[in-house]
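Yeah, one chain of the complex is gone here, protein chain that is, but the others are all in their spots.
We just call them A, B, C, D, E, F and G in the order they show up, numbering each chain from 1.
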Amino acid sequence: MRGAKLLQGNEACVEGAIAAGLRFFAGYPITPSTEIAELCSLRLPQVGGKFIQMEDEIASMGAICGASLAGLKSMTATSGPGFSLKQENIGFAIATEIPCVVVNVQRVGPSTGMPTSPAQGDVMQVRWGTHGDHEMVALCPSSVSEVYTLAIEAFNIAEQLRIPVVLLMDEIVGHLREKVDLPEPSSLVVRDRAKPAKAPGQYKPYEVDKDDPAAVPPLAPFGEGYRFHVTGLSHAEDGFPTNSVEVAGRQIERINLKVTSRAKELAKVEELYMDDAEIYVFAYGGTARSAKKAVKEARAQGIRAALIRDITIWPFNEDILLRIKGRSPKAVIVPEMNMGQLVLPVKRVMGDACPVIPLNRVGGGFIEPDDILDAIREAK
Amino acid sequence: MRGAKLLQGNEACVEGAIAAGLRFFAGYPITPSTEIAELCSLRLPQVGGKFIQMEDEIASMGAICGASLAGLKSMTATSGPGFSLKQENIGFAIATEIPCVVVNVQRVGPSTGMPTSPAQGDVMQVRWGTHGDHEMVALCPSSVSEVYTLAIEAFNIAEQLRIPVVLLMDEIVGHLREKVDLPEPSSLVVRDRAKPAKAPGQYKPYEVDKDDPAAVPPLAPFGEGYRFHVTGLSHAEDGFPTNSVEVAGRQIERINLKVTSRAKELAKVEELYMDDAEIYVFAYGGTARSAKKAVKEARAQGIRAALIRDITIWPFNEDILLRIKGRSPKAVIVPEMNMGQLVLPVKRVMGDACPVIPLNRVGGGFIEPDDILDAIREAK
Amino acid sequence: MRKEYRLAGEGGQGLITAAIILAAAAAEHTDLNAIQTQSYGPESRGGASRADVILSDEDIDYPEVKTPDVLLVMAQEACDKYGPSLAAGGTLIVDTTYVETLPAVEATVVKYPVSQRAKELGREIVANIVALGLLVGVTGAVPPEAALAAVLARVPKGTEELNKKAFQAGLDAAKEVA
Amino acid sequence: MRKEYRLAGEGGQGLITAAIILAAAAAEHTDLNAIQTQSYGPESRGGASRADVILSDEDIDYPEVKTPDVLLVMAQEACDKYGPSLAAGGTLIVDTTYVETLPAVEATVVKYPVSQRAKELGREIVANIVALGLLVGVTGAVPPEAALAAVLARVPKGTEELNKKAFQAGLDAAKEVA
Amino acid sequence: MAQESPWEITLNSKLCKKCNLCVAFCPRKVLEGAGSPIIKDPANCTGCLMCEMHCPDFAITVRRRDAK
Amino acid sequence: MAQESPWEITLNSKLCKKCNLCVAFCPRKVLEGAGSPIIKDPANCTGCLMCEMHCPDFAITVRRRDAK
Amino acid sequence: MALDYEKYLRVGKLPHIWCPGCGHGIVTQAIIRAIDEVGLDTEKTVIVSGIGCSSRASGYMNFDTLHTTHGRAIPFATGIKMANPDLKVILISGDGDAAAIGGNHLIHAARRNVDITAICFNNNIYGMTSGQYSPLTPMGSYASTAPYGMVERSFDLCDLVSGAGGTFVGRSTTYHARHLTNVIKEALTHKGFSFVDALSQCPTYYGRRNKMRTALDMMNWFKDRSVPVSSWDKMSAEERADKFPIGVLRKLEAPELTEVYAKLIERAREGGRA
Partner (left out) sequence: MALDYEKYLRVGKLPHIWCPGCGHGIVTQAIIRAIDEVGLDTEKTVIVSGIGCSSRASGYMNFDTLHTTHGRAIPFATGIKMANPDLKVILISGDGDAAAIGGNHLIHAARRNVDITAICFNNNIYGMTSGQYSPLTPMGSYASTAPYGMVERSFDLCDLVSGAGGTFVGRSTTYHARHLTNVIKEALTHKGFSFVDALSQCPTYYGRRNKMRTALDMMNWFKDRSVPVSSWDKMSAEERADKFPIGVLRKLEAPELTEVYAKLIERAREGGRA
């Protein structure tokens, strides 16, 4: 897989994941994510990995949790309806701290919607879809080559933080075929979960580190003599259920802190023309491609526009906005293929500093560069 | 059921729902909502209604959609894990505009969490839990008698707007037994869905009213000769699937507009000591009881505190905050039995007007009046 | 005036029923506001369990009982667990059939062999109603007629007479131990 | 320079494959950037379907083809549907085996019985590769060697010779019709 | 010349997808064709409905001429 | 006095929930009791394990004395 | 006699989305023909379907029609039937819809014996999503997610529904269109849950990958493998290998859910034991 290649976004996802060490995939077909499952069924056995098509998305999510506990890097892929179904078991992975990657290739919702048309309607669901308090990490690629690198990144984060990470694609990026230059395997940074250094008797799978409340306890694989307990009930450090408000509360806080305390490290963003900008376009995913074109166009027309392309959409990247908040921005434009979702935290962070202008389209239509350019011109 | 009574919150939910016309309940037991199912199994047949315990929560949600299409007012009840499972079919109800009521009695999450301990961790999930763009209406009672009235209100809204409405309780309110004075049946306002005035041939179940884009098309019951089609695919006015961006987009906008355009009518809030206040406590559900006590106490100590008890938590009540935003508030304190959820839109609306102070507790513990009082004192 | 009651014992002793009856007596037969809560879940299966009641002539905002004014204990484990929660100056009502060791509390202590008395009446199962009578008699939480009406409305058909007797026995005991 | 290509016809004519080969030829054998997209779903089952390619020596930000510079049509319905999208001054390549009526467009029109030619070569299934050769020959989108290499890398084993012939036939035709 | 059959065979070409199942299932070789089926030998038709019932596209129907 | 049985019956009172299934299932009436079971007639024990296997609480075990 | 398509179909929505030669049109026709011959009231009949090529049938049928979520048609149908037992409820589902994601609802409907007629358009593949394996894909055959051949065993849907307690189980194929219609007719007149395993062909995604080039090849495969249930019962295990029975495989009487529930309501209204 070296050298320049024409790859589909969904293919790049599989190749990136395998490069990151993916060895178990469980899924259930759904447009526009199906190619990921199909390619996994072909490619995984070639590298000694395993593929299974489960009876539904709930089972797929359960299976990857099980496989991850047994020590394999695991992934599932789906789209809106399936992503809704996975929510309960995503919550289980969060609560029990099972590393895994969940791909959602977004299509138009709600409900069955338009299976083959692009949308970005699941952005808030990714953050809040499962019940109870939790944080989420979600990465949002804009190009095929970025799908590849973010698939690797998703695994690295999942394994290091013992969390499910969502690779949030959209139909545009998933189905696009694009030229990509895959990095040399030796140049890739691939991280594995920490295994316990302690002996089985001493091992606490949910240990709270007194010096570092955001520390991630190591995870022993099943079958290596640790004989520990994993439960979705609120549990103590040893993994067994607790009814103590303090103990349970501390664990909930810890699993949130794992993410929130690392928000800065996790934040990935592409910035363009930021130095002297007045008007900012804040975009992500497929829409960011239109935004980039629009911003370039605006610059060509002498307008001081900038692009903030958000990559790590969760945890929400407050820093970059706080930075521009201090520079008397004229406006922040947020184009989204939805009714206005990520614009909400943008507004929250921007406060009363400047107008935050949502630019929305639903029904499966692209947001065109010209739409964004018009908004930039208007905001000027 | 007349006169003063000692009723449990979950019981009041059933009695209110029946008073509103509930005639079909499908559910699956889960603590702390189970009493709702149990009481429905007893009470519904007495009024000619029907109860069924389905094989899971997904099926329960599907069954109430079916029953509602067949003309009966329908409800289901659950808690976190089950609420996560219902998300896909809640999205179906939204997309196909099926009136129904979904009760979520919150417990500690994520995952199985603490089934018998209170939390308010599903507040954002209620809004964003299903994939794709959608609005939600969610009502949040603080007392047993309010459970009763809001159950009726939930049905009225559901039937009038052709939407699923969430009655978002918490374990405190669900399990509490409290003195209630039930209103006279004759004093209740009970609304039914509009039935089509047009003949079957002319009937369009998803008609867009050119004069009123937020109008709710009437809903014919199955079996009365309309012979229409209902699908979760993006559909045209006649209910049949469409691939047109414009047609699909217009429908998605319309179903959102049904709610957003009525945000003011829907907004319900209890205000206490607002006139001369400097410090506001913004609270809801079980926590609002502590907040009320704290605010009274603060007043007793000469602090100009006020309570905003949010009842319609979705659509978010921006107006009340915009009102106080203009009065140079000193602070808004938002106590929640979660890691900080409704505080996010509060911050968004308050902008840079004043500090918005989250006060959070997780792990199943109450937020005590003293905790809030301390926060008020500190903010002074 | 807000007054908090806690009834503590073992699962199966019927204390939740007793608490509900106490709250219902107030709610349905007096002008008082009433709230009843209890422990649920694993906590309540086996081991010590509790049921709480708050009565007040004002609105009851905060619904939890932290330091009950009146604590009834019908099992040793419950006594050990909840004894310390009793408000200073409160009343501790002890079923001496099962509770031997009392906590060191600053409180009026009322002792009576509640369960023993119930057995004498024919079935230990009505110990909760004896206890209720005792509590009502000792504290005046609600008028005895109100409590009795609530008892009769909530016990299984056919057991009314026995429960009436049990309640009266508790009331009588209150005078005895006063 | 960004150049947009649209290949339109019926499901089963292999135009998606042809578009992928065109894009792959550019991506894997030239310095051009390349993007390929297509219609999916009900829209693509039966009726007119399309596959698009964008080639450019710059970054390709916006990935959709709105007004192709080159439009290949291999079915009447596809021609009717997509004909109007052709950019003014563009090139319309027509498989006259299936397309009779042409739209009124301001464009260079190239006509050739592509499918007929494929049949003559032995199997109509290679009409897509004949068309690709024709397109490459007419437009110079990519060097013919690049296209041929991409063809051979992507067709089923055992069909290389036939496809090679088909591609050459298309190239030859380009000279013929030029 | 063959006698006219009492059965009227109607082919709806807007619906026909040319699968030729009707041709394959006709026991009397009434129908023929590789693309759109042709009603070659209508007189042979016995009205057995094999063509109609095996048409996936509701495109071919067989009706008694005298039926209203 | 009864001969000592080779079987040692151990009751773990911290675990016993007084269901008396052990009593009911003992074929030799070794055990007795309405609340906590009492080992009334240990000599009668045949080590059949009926008590142990029917105890839901892992509270009663029967072991050969000579076993280590 | 030719079927009155105008009466039972939304002819304005035709041509349908199915591929040339797809068996789903044949099964759909069998259903409306059965409805016609049984004489159901079109205004009191509701068609409920899931998601899949097969489940698109509801959109073409001129009744109250409900196209639900993937696998969930049965719960919706159960709600409809419970709410208004006067309605005849017919369920259309694919093998993926009914037996993969929807398997649980299928067995529970069979257990409850709720009066719904469920017809599974069984093409042993996921057609709509382009040919992934389903729980009905035979071991060894190829699918887009079984590029090395299917490694999982497949269900026998009739056994499954019978094992769940189903009171009516039938099977037929698109090859046997008339027989299929008859089996559906018997299902429609059964009181309780009735299930028909209707073997259908997906030439596009199953046939081509598995050396059956045309729809006809696939239908001939049905012909060659199927055995009328009367003969089946007399066959030895060896004779049965690679064959399957068609016809009404199981029919028994049992209380129907909505009827039992109607009696419960009567009792409750009279203040019966609670």
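In this section, a contact is a pair of C-beta atoms (placed from the backbone, for glycine too) under 8 Å apart; a residue touches a chain by one contact, two chains touch by 3 or more.
Since the structure is predicted, the reported quantities are computational estimates derived from the model, not experimental observations.
The omitted chain makes contact with just one of the residues G:T68, G:N113 or G:Q201: G:N113. Although one chain is not drawn, the whole complex shows that of G:M212, G:V229 or G:A254 it is G:A254 that touches it. Among A:K198, A:R227 or A:R323, the one in contact with the hidden chain is A:R227. Checked against the hidden chain, the listed residues A:A4, A:I36, A:A59 or A:A298 yield one contact partner: A:A59. For chain F, the residues touching the absent chain in the complete assembly are 14-15, 17-21, 24, 49-50, 52-58, 61-64, 67. By the touch rule set out above, chain A reaches the unshown chain at residues 23-24, 26, 42, 45-46, 48, 50, 52, 54-56, 58-72, 74, 88-89, 92, 221-233, 240-241.
On the side of chain B, touch with the chain left out of the figure occurs at residues 28-31, 34, 37-38, 41-42, 45, 51, 53, 55-57, 81, 111-112.
In the analysis below, only the chains that are shown with their structure count from here on.
The multi-chain contact residues of chain D, meaning those touching 2 or more other chains, are 41-43, 46. Residue positions 58, 88, 92, 114, 117, 231-233, 241, 243 of chain B each touch two or more of the other chains.
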